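What you see is the complex with one protein chain gone and the rest in place.
Just so it is clear, A, B and C label the chains in written order, and each chain counts residues from 1 on its own.
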Amino acid sequence: MVDLSVRIGDITLQNPITPASGAFSWEYNDVIDLNRLGGLVAKTICREPRLGNPTPRMAETEAGIIQSIGLPGKGIEYFVDHIVPEYARFKPPLIVSVSSENTEDFAALAEELSVPDVDVIEANISCPTRNATGGNFAMHEEHTKEVIGAIRAKTNKPLWVKLSPNAGDIVSIARAAEEAGADALCIANTFLSLKIRTDNFRPALGNKFGGLVSPALKPIVLRMVYQVAKVVKIPVIGIGGVTKAEDVVEYMLAGASAVGIGYAGFRNPTALITIIDDLAAWCDERGIKKVTDLIGAVKDDDMEMDTLVAASAGV
Amino acid sequence: MVDLSVRIGDITLQNPITPASGAFSWEYNDVIDLNRLGGLVAKTICREPRLGNPTPRMAETEAGIIQSIGLPGKGIEYFVDHIVPEYARFKPPLIVSVSSENTEDFAALAEELSVPDVDVIEANISCPTRNATGGNFAMHEEHTKEVIGAIRAKTNKPLWVKLSPNAGDIVSIARAAEEAGADALCIANTFLSLKIRTDNFRPALGNKFGGLVSPALKPIVLRMVYQVAKVVKIPVIGIGGVTKAEDVVEYMLAGASAVGIGYAGFRNPTALITIIDDLAAWCDERGIKKVTDLIGAVKDDDMEMDTLVAASAGV
Amino acid sequence: MSYEPCEKYTDSALRFGDEDHYPERIVGEFLGEVVSNDWVNGEYKHMILKVHARALDSYAGQFFHLLCPSPDGAEVYMRRPMSIYRIDKAASQIEFLYKCEGRGTRGMGMLKEGDDFNLAGPLGKGFTLDPKWKNIVVLGRGVGLATLAPLSQLAAEKGVGITAILSARNPGVVMSKDLFEGFGATTIPVLDTDGTSDVANVEKILNGLIDEGKADAFFTCGSNRLLSLMKKVGKARGVPGQVAMEQIMVCGFGACYVCMRTFEIDGEKTLKRVCRDGPVFNMQEAVGW
Partner (left out) sequence: MSYEPCEKYTDSALRFGDEDHYPERIVGEFLGEVVSNDWVNGEYKHMILKVHARALDSYAGQFFHLLCPSPDGAEVYMRRPMSIYRIDKAASQIEFLYKCEGRGTRGMGMLKEGDDFNLAGPLGKGFTLDPKWKNIVVLGRGVGLATLAPLSQLAAEKGVGITAILSARNPGVVMSKDLFEGFGATTIPVLDTDGTSDVANVEKILNGLIDEGKADAFFTCGSNRLLSLMKKVGKARGVPGQVAMEQIMVCGFGACYVCMRTFEIDGEKTLKRVCRDGPVFNMQEAVGW
């Protein structure tokens, strides 16, 4: 039997399969055994209670969905008092995603979330549906560095940073996050998108823009993971379009140490467990003893490193 | 009967449907009547004869394809002497896509292409699969401004500029192209991507990276068209995932004056003609007299302009 | 050149008779086998599925989340929520009544006897029957009736009397009359064609039923107009009520916050998740849509 465990900095995940933030809650325990997951990832929490965006919050597109939820939640106090304990009943480490509109508050939130039952802080600096007064740190190197540096100063918990695929130069932003003290990088959040209804000429979502989620996007995110993993030393977690065990393998070959899964769990609520089982079987069939052997194992040495990487970063 | 004609600067297209560069050639006259198209768009041409990238040049992905062709061609001389005349036999305006690795050569090429049978120069500053010595101007505002300015100085032909969806801040780059003298903006080229085979751990394409093409991407490109059309005065041509007449309507509502179509023509070689017919029928059913009435007609006045636009631009 | 496993998604849903490795889970992913899938009239179809035993453990007002096949070759990405129309434990069958209109329901409509159909559930909080209630009134329109049908089944099992007001455009589409009557319900069809479905007339009927002592509780589904009416009458006359709501869904488990509806509780507006806090809600708190 293959050893599926992976290490993300100081944290050990029993397998590389985690849910993606916002696409998961402890309530999924109704349908799958949460104790089998690599980690538990809570929905992004903000300081104040928020209702979120106007409905409709989801619209189907050609090959996927766009969604704009608006980070609803009951605020940090309720979260620490009532939601953290819901997750604490399960064994896998709890990764808590957090977001804010300004650097100081972001850092303060991270500090307040650094309670014993929280194992990892995931800084969501990339949500493309933040509200009217919000920003998106992950579009800029300097903003990323600043906010991650501030958070790092306020917490000793492992700090994961979720980057945006909307950034043009993900490599520089990844480097900035690493330098500012990130322990791991989650690549990536959703793609800023728009759908207009041709019957009434109105945007299909209540909030106009939304984030595109689709298995179709995996090759783009995989390219980002590959580019980033080549240059950073900290682990990368690939998030985007994982729907089967081979996708986990593909992300790991590209350099990821683990994956996050959203969409596949909507489509098949038992998908995460199936993917864990299939991944183990895939490794066993090929005599792979440790899943970590796959990390960065893409065979590309004999391919010229052309300037595409540079090109995408702007030459 | 609706009037389908649209104006892109000084050029009139009899309808807003054009093929996308690289996905079309005069040889499609075997299957459709090219005289019915809004325009004819030739494959991007470079100065020297080029063989292009190693095969395989295409791989299927979850929902689309990645491709890396590498701009093969017989060079500019052959193009002007033999290929331009092939297109000149047909009535719609000929749009010639051109690319180069450096500003001076790019401008010189545009000048050499300014022959009578060429109606429009399309500057492809965004091809994500340029060769080992190439760059990608469309990732950066300054590079865009410089190269478009240089081209503008050398040709009086209408100048369209094809932008890259890989850029983080498409609005600024669009503005730069406009200021430098572009007559229209083509949004967008393909998304830089990667696929790794899980059987042999190797990249699926001979050139490693490729451009993702998929109807799934339409909501992302539509968002870009919408953002750009709100701030520039020159016409925008929407390119990405158009597969039916309603997609043309959606792009026009978002602010596009015309569309470019690649993938749909691969899937259904008669698609462009069908889309023209369906678009006319769609307008007629709704009593729309001029297709230009659709341009920018999205109903979004009552929606707060939240900071997502800003967010995606980096706030 | 073929080198990759082609299955795009993993799928380990349970079929009828399969061993259940997670019997303690209250929700499951199942592969039902289509027993029949017939037209009820020009718009609605009725599907009967043979399902795994765990899927039968569901009750009135709950729903399943259905992975519809494609009607046109391109994938249908999101599941579709659908109320349980009838549960037949003896036959290991579950039934849906649905309107065939969009891509998902049209794809569903193409399924034939023997085909597999992936369903996740049962999900949500369904109807509750207070043991004190001796007679209830259900008022439904369109597919809303599909949601109210198993409530009548439940009420009938508990010996509660039912009056079902079935609203429809014309007599041709008065569905479920037989089903409701099979549960011993008294049915009152009201139609658009003869004006009997007018708010004023339905209001009169409701008040009449209260007067007769036949309305210990109100239940509705499927029409905003009827919800407002029942809410008003219920409030005026002190009749408690429940309403089954609809909203676009993604997860169905309460995780994604896509399926929100507005409710007013003690004068304060709030949002609730239709999939988990409902789909059945206190009628007096529902704001409608």
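As a convention for this text, a residue touches a chain if its C-beta (ideal position, glycine included) is under 8 Å from a C-beta of that chain, and two chains touch if they have at least 3 such contacts.
This is a predicted model, so every value here is computed, not measured.
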| item | value |
| --- | --- |
| Listed residues B:I151, B:A264 or B:I295, member touching the removed chain | B:A264 |
| Chain not shown: contacting residue from B:P16, B:G38, B:G64 or B:P219 | B:G64 |
| Full-complex contact with the absent chain, from B:V161, B:I275 or B:L294 | B:I275 |
| Residue among B:G52, B:G149, B:G181 or B:G296 touching the omitted chain | B:G52 |
| Residue ranges of chain B at the interface with the undisplayed chain | 22-25, 27-28, 30-33, 43, 51-52, 55-60, 62-65, 67, 69, 72, 214-215, 243-246, 264-271, 273-275, 277-278 |
| For chain C, residues in touch with the removed chain | 1-2, 6-9, 69-75, 101-103, 106, 248 |
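Convention: only the chains that are shown with their structure count from here on.
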| item | value |
| --- | --- |
| Chain at maximum distance from chain B, centres defined as averaged CA atoms | C |
| Innermost chain by mean C-alpha position | A |
| Intercentroid distance (Cα basis), chain B paired with chain A, Å | 32 |
| Mean-CA-position distance for chain C and chain B (Å) | 47 |
| Intercentroid distance (Cα basis), chain C paired with chain A, Å | 35 |
| Set of chain A residues in contact with two or more other chains | 62-64, 214-215, 243, 246 |
| Residues of chain C touching at least two other chains | 4, 8, 75 |
